[in-house]
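Structure in C-alpha cells, see below.
Note that one protein chain of the assembly has been removed; the remaining protein chains are unaltered in position.
Going by the order they are written in, the chains are A, B and C; count residues from 1 in each one.
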Amino acid sequence: MEKEPIIEVRHMVKNFGPTRALRDVDVSFYRGEIRGLVGENGSGKSTITSIVAGMQKATSGEMFYKGEPWNPASMVDAQLHGISMVLQEANTIPNCTVAENIFAGRFNEFAKANSFLSMKKVNAAAQKLLDSFGLQRIKATDNINQYGFEDRKLIEIVRCVSDETEVFVVDETTTALSHEGRQILYKLIHRLKDENKSVIFISHDMDEILEQCTDLTVLRDGEIKGHLNRAEMDEPDSVKKIRFLMVGREIGDAYYREDYDSSHLPEVALKLDHVSFGPIKDFSLELHKGEIIGFGGLSGCGMHEIGRAAFGLEKLSEGKVTCGDREIKSCLDAIENGIGYISKNRDTEALILEGSIAENIVLPSVNALSHGTFVSPKAEKQLADGEIENFRIKCNSGKQWVNTLSGGNKQKVSFSKWTAKKSDVLIMDCPTRGVDIGVKQFMYHVIDEMKKQGKSIILISEELAELIGMADKILIMKDFEVTHEFKRDPKLSETDIIEYMI
Amino acid sequence: MKLPKKIFLSLLFPVLMFLAMWAITAANPACYVNGKFIFLGFDLVRFVITSACQSICVALAIWMQLKNGRFDFSNGAAMILTAIIAGNVGLKTGSPWITMLVAVVCGIIICAITAAVYMLGRLPIVIATIGVTLLYESLTYIIFGGGGVSTFYQNDALSIFGHLPGVLLPTALAMCIFLFYSNFTVTGRKGKILANNQAAGVNIGIWEEANVSQTGMFTGAIVGLAATIYVSQNNVLPQSSLSTAGIMFSYIVPVYMGMFIGLASNDVIGISIAAIGMAIFNYGLNCMNLGGGGWQQIIMGAFVMCFYTFSAQLNNIKALFRKNLKKEAAA
Amino acid sequence: MSETVTSQKLDERTSFKSFVKTHIFDLTAYAGLAVMLVLFLIFNSGPRLMYNFSAVVQAAAVYSILALGAVFIYSMGFMDVSLGQQVGVYVILMILIGNKIGGPGGVVVGFLVSLALALACGAINGAVSIFLGLPSIVTSLFLMFFFTGAQYLMMESTGENTIKLIQNVKPADRNTYTLMLIGIIILLAIIGNYFFNYTKLGKYTRAIGANKVAAKQSGISLVKWQVLGYMALGFCAAVASFVMLTRTGTAGKGTGSGYAMDIMICLILGGMPLKGGMKSKISCALVGAFTYTLLSNVLTTMGVPLNWVNFVKACIFLLIVLLTCRKPNGVLPR
Partner (left out) sequence: MKSTKKILALVLTLALVFALAAPTASAKARAVKIGVGLYQDSGAAVSGVKAYLASLEDTLNVKFAYTVLSTNDEALNVTKVQELIAAGCDGIIITMDGGTEAILQECADAGVYLGGYLCDFDTSFRTNYDKVFKNEFFVGTVADGGCGDELKRGYDFFDSVIEYNERTPDAPIRHVAMTTFPAFAFPYQQNFVAQFVEKVEEYNAANPDKAIEVDPFNEETDILMFRPMDSTYFTKHPGIDAIVSMCAGSFVYPTMVSAGVSDTMKLFASGYNDGDDAIFGSKGAYQQEIVCANESITYPLVLLLNKINGVEFPDQPAEAERKSCSTFIINSDEDLELFKNSVYLTFNGEDALFSPEDVLNLTAYGNPDATYAGLCEILDHMTIEDLK
C-alpha cells in the first residue's frame, strides 16, 4: 500500500450497556483522502469517529495516530493533536459573542500572564479567521443569538479547523446547511485533502457522498461491510451496491411496507385548518383514518413544528386544529382525543430517563386507570407488562430504568406509551432516529400494522428512504412551506425529492 | 442605545424612589419633629451611602456566583465567619487596614474551600453550599470562644470602613474587582461561557474545576470586603440553622433589581443603583418609624417579585415593543 | 440472538451494583436513622428514657408533618423558604382568633382560617411561579418576606412579647399527648403515602420533577398539579402549626423561624433528592425528621458541648450528602 495510514483502528469494540455499537472494527484512514462513512442509523459510524476524536472511550481495541498509539483524553486533547470534529448537534454557546465562541478554549493565547485578557485581540483574530473562510458577513463582535442554526454550524466549523488540523471529521453536518454553506464546507474539505490532510465525511445524502468523497466505507450493525474506492464509486450501479451493503438485503424485502396501495378510510381523523404560528403561515392538512402522511425536508424547514402544532404544543396565532368535531388547544386535549406524539428529542422530551420503563409507559394512561383518586398498581403493572411483551422490550422487568436501555428499546418504550393509551392518531417525529436496524424493521412493521387497524399516522422524517418506504403521501417542506406533494409510488426515488428540499 | 438615554434609564429608579419617599414623608406627620422636616438633610446622604455600600458589596458577591449559574447559599455564612475572624484580629491589632487585609484573605480562603467541596465532592451546587454553610455557621460558635464580634463596630478608630468616607474604599474595590473579573480576565470570560452552555464549554477545552475555584477566589475577595463593612457596622453574633441565608437574602433585593436596571448599562452599575434606591427607601421608612418593621419586609418582598418578574418576562416585553414598532412601521 | 444473551449477562453482572446505586439514598438514610436510634437507646437507657422518648416525639412531630407535605413539592424539584414564617403566622392567627371567639370552637375556627390561608398561599406559590415564569424559589422568597412582615405586624399590634391561647389544647397527661402526636403523625403518613403512591398527585408531581417536558407531552397540566402539590404542603403546614400550638399554647415574633431550612435538612437526611423526580419517597419525610431530631437529642445527651453540637451536625450532614448526592463524572452538577 503506497499511502501510509494516518489513523489506524484495530479490533475496536464499544458497548452501550446491553447494546453493542461496534463489534471488533478494523479500519484505517489515509492522508490526502476524503473518506465517506455511510450506514443506517445505529450502524456505528458516529461511534467510531467520536472515539477517534476523543469524545468517548472504546470498550476495547487500540488506535494508532501517525504510527503512535493514540488515546485522546478529550476532544480538546484530540484537537490539539490535530484531530477535530464537527458534531451533528448544535454545540455553540448562546448569549456570547461569535469571537468568544470561536476562541473560548484558547483565551490564554490572547492573555498576558494567562489571566489579563484583551478582547480586542480576540475579536480581531476571530474576524480574520471568519474572513479567511469567506464568511465576511458574520461579525466577530455580534452576539451569536443573532445567527441562525446554519451560521452557527459554520462558526463551529471555523472554531475547530486550524492550521494544525490533520484529520477533520464532519458528522452529518451538511443536512443543516444550505447550498451556500455546503459549498463553503466542500471547499474546505477539498483544500484539506490537497494539503495532504485527511477528512472523514459522514452523511446520509448518497449523492453528496458520491460527489465529494474519494473513498467510501460502509458500516452495518457496528461492523465494516465494505470499502469502495473512487473507481468503484463511479460505477453505474454503485448506489444499489452501497444500499445493499448498508441494509443487508434488497430494499422492499419485508423491510419497509410492501403494498403500494395508498387508499385509506374516508373519515378525517385530524384536521389542521389554515393554521398559522411563528414562521408557519396558513397551513392546512387533512389526515384520514388508516392514512400515513410523511413529512420530509431539511432540519429547520418547519416540518417538526407542524408535528408539534398538530399535538397542541404550539400556540396558534390563527386557524385551529380539530380532531373529529373537537378542537385541540393543548396536548391534554390532544391526548384525551386519542392523539399521541413521539418527539424527535427522545431523551429530553419523550421519555423520563430517570424513571422506570413501567412508569414511562403508564404515564399518559394514568388518567384512564384511576377510579376516583385511586390508581391501582396492579392495573398499571398489567398494562406495562403487556406493552413490554408486545414490543419485546429487552429488559429484566418493568422496574428497570429507561436510561439503562439501548436506543432502540428506548424508542420502543416511547411507542408503547401511546399504544398503551390506545391512541388512534400518532404523530411520529423521526421515529427511527438512532435506532439499530433490527428495531427499525420492527418499527416499520408496527406502523404498517397500525395503518391496517385504521389508525392514522403523521410520519416526520429526515430519512427520505423511510418516507418513500412507508408513507401514502409525502409532503416536502422548505422554508416553512410545502414545496411538493408525492403520492406513494414504487418508482419514486430520493433524487426526485431532494431537488424540492434544497 | 445613546449614552444620555442610558444614563436617564439607569438613574430613573433611584430618582423616582427619592421623589416618592420625599412626597410620602412630607405628607407624614411623624416626619416633622418640633416642626422640622427630617427626611432631607445630611443624615440622608450619610445613611444612604453607608447602607448602600454594604448592600452593593454583598450583592456583588452573590451576583458573581449567580451569573456563573451557581446559586451559592454560603455567601452569607462566609461573610459572617470572615467578619468574626477579621474583626477579632482587628480588635487585637487595633488597625482597620489589617482588618480589611485579613478579611480579604479569609474571604478568599473560605470561598476556595467552598469551591473545593463543590468540585471534589461533585455535589449539586445547592446541596454543597448548604453543607458548607452549616459548617461555617457551626464554626462561628467555636472560634474566639463563640463570642462573635460585639465591640468592633462601636470603636471609632477601628470601624472607619463602616462610615463615611472610609466605607467608599472597600465598595470601590469590590466594584473594581467585579468589573475587572468579568471584563478583563480569562476566568471571567470562561465563566460566562460555562454559564451559558456548560457541556459545550467543557467540550471546547475549558477546565471547569479551575474556573470554579478561580471564580470562587474572586468572590472571596468581594466577600472579604463585604465582611469588612459588615463588621464595621453591625454586632456580629454566632449564627445557626442557615440563619446566614436569611442575612444573605436580606441583601439579595438589589441583585434581582440590578439584573433589570443593569440592562440599560451593565450589571455592576445596575446593582449599585438598585442598592442606592433601596437605601433611600429604607431611610424614608426610618423617618416614618417603619424601618425594619413588618412593612419594610413586605414591601421588600414585593420588590423582589416585581423586578424578578420583569427580568424573567423581559423577552416577552421586548417582543411586545417590537410588535408595536412593526405596527408603527407598517402604518 | 447472541446480543440478547450478552445483554442479559451484562444485566446480571450490573444488577447488584445498580441496586445499590439506585437505592444508595434510602440505604444511607435508613442506616443513619438506625444508628441514631441505637445511640439514643445507649445514651438514654436511664430512668428518663420514657421522658426522652416522648420529648423526641414532641420535637419530631412538627418536622415530620411539615416534611410530609414538603415531599410533594420537593419531588417536583422545588423548594419553599417561606415555610417557617408561614407556620409562625398561622400559629399567631389561631391564637388571636381562638382568644377572640373563645372556647374550643374558637380554636377550630382559627384552625380553619389558617388552613384556608395556607391553601391559598399554596395556590399562589404554585401558580404565580408558572404564570410569571419565575423560579419557585423566588415566589417563596416573596412569601417569606411577606409573612415575616405579617408576623412582625401582628405581634406589634398585640403589644405583647408573646401571646397565649386561653383555651387549653394540650392533654394534661404526658403519655396521652405523646400518643396523640404519634396518632397524628401516623394518620398523616398514611394519607400522604396514599396520595403520593396511589394517586395522580404523587405520580404527576414526581413525573414533573423528573422531566417537565416529557410530563407535559404525556398530558400532565403543569399548573394544575404544581398548584395541588403546593396546596398539599399548605394543608400540612396548617396541621403542623396546630401541633406546634399544642406544645406551648403561645407564640411570638420568632415562632417557626428557621423551620424552612430545617425541613430541607430533614429531607436531605431522609434521602430525598433535591432535584426531585422518581427517586422521591414519602418515607424520606419521616426518616429524615426523626434522624434530625434524634441527632440533636443524642448529641446533647452524649454531653457534646453546646458550641460543638452544630459542628458535629454539619459534618454528619456533609458526610451523608457526599455519600448520596455525588455525581461521579461529566460536567459539575448545577
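Points to keep in mind about this one:
One rule holds for everything that comes next: a contact is a pair of C-beta atoms (placed from the backbone, for glycine too) under 8 Å apart; a residue touches a chain by one contact, two chains touch by 3 or more.
Every value quoted in this text rests on a predicted model; they were computed, and no experiment measured them.
Every shown chain touched by the omitted chain in the complete complex is listed here: B, C. Set against the missing chain, the residues C:Gly110, C:Gly252 or C:Pro333 yield one that touches it, C:Gly252.
Screening B:Asn155, B:Ser250, B:Asn266 or B:Gln313 against the full complex identifies B:Asn155 as the residue touching the chain left out. Contact with the undisplayed chain is limited, among B:Leu9, B:Ile24 or B:Ile38, to B:Ile38. Although one chain is not displayed, its contacts with subunit C can still be listed: residues 23, 26-27, 30, 33-34, 37, 40-41, 44-53, 55, 58-59, 62, 156, 158-162, 164, 170, 174, 244, 247-257, 283, 287, 296-297, 300-301, 303, 306-307.
By the touch definition given at the top, subunit B reaches the unshown chain through residues 30, 33-34, 36, 38, 41, 43, 46-47, 50, 91, 141, 145-148, 150-151, 153-156, 159, 162-163, 233, 235, 237-238, 283, 286-287, 289, 291-293.
Please note the rule applied: only the chains that are shown with their structure count from here on.
Viewed as a contact network, the protein chains are fully connected, with every chain touching every other.
Spacing of subunit B relative to subunit C, judged by their CA centroids, is 30 angstrom.
Distance from the subunit A centre to the subunit C centre is 44 Å, each centre being the mean of its Cα atoms. Multi-chain contact residues, meaning those touching two or more other chains, do not occur anywhere in subunit A. Taken together, the subunit C residues at the contact with subunit A in this complex read 3-4, 6-8, 10-11, 15, 18, 22, 195, 197-201, 203-204, 206-207, 210-211, 213-221, 277-279. The touching residues of subunit B, counted against subunit C in their complex, run 69-71, 117-119, 121-128, 130-132, 134-135, 137-139, 141-142, 146, 198-199, 202, 208-209, 212, 238, 240-243, 245, 249, 252, 256, 293-298, 300-302, 304-305, 308-309, 312-313. Those residues of subunit A that touch subunit C in the complex are listed here as 15, 17-20, 311, 313, 330-332, 334-336, 341, 343, 348-356, 359, 363-364, 366-367, 370, 373-377, 394, 396, 400-401, 404, 417.
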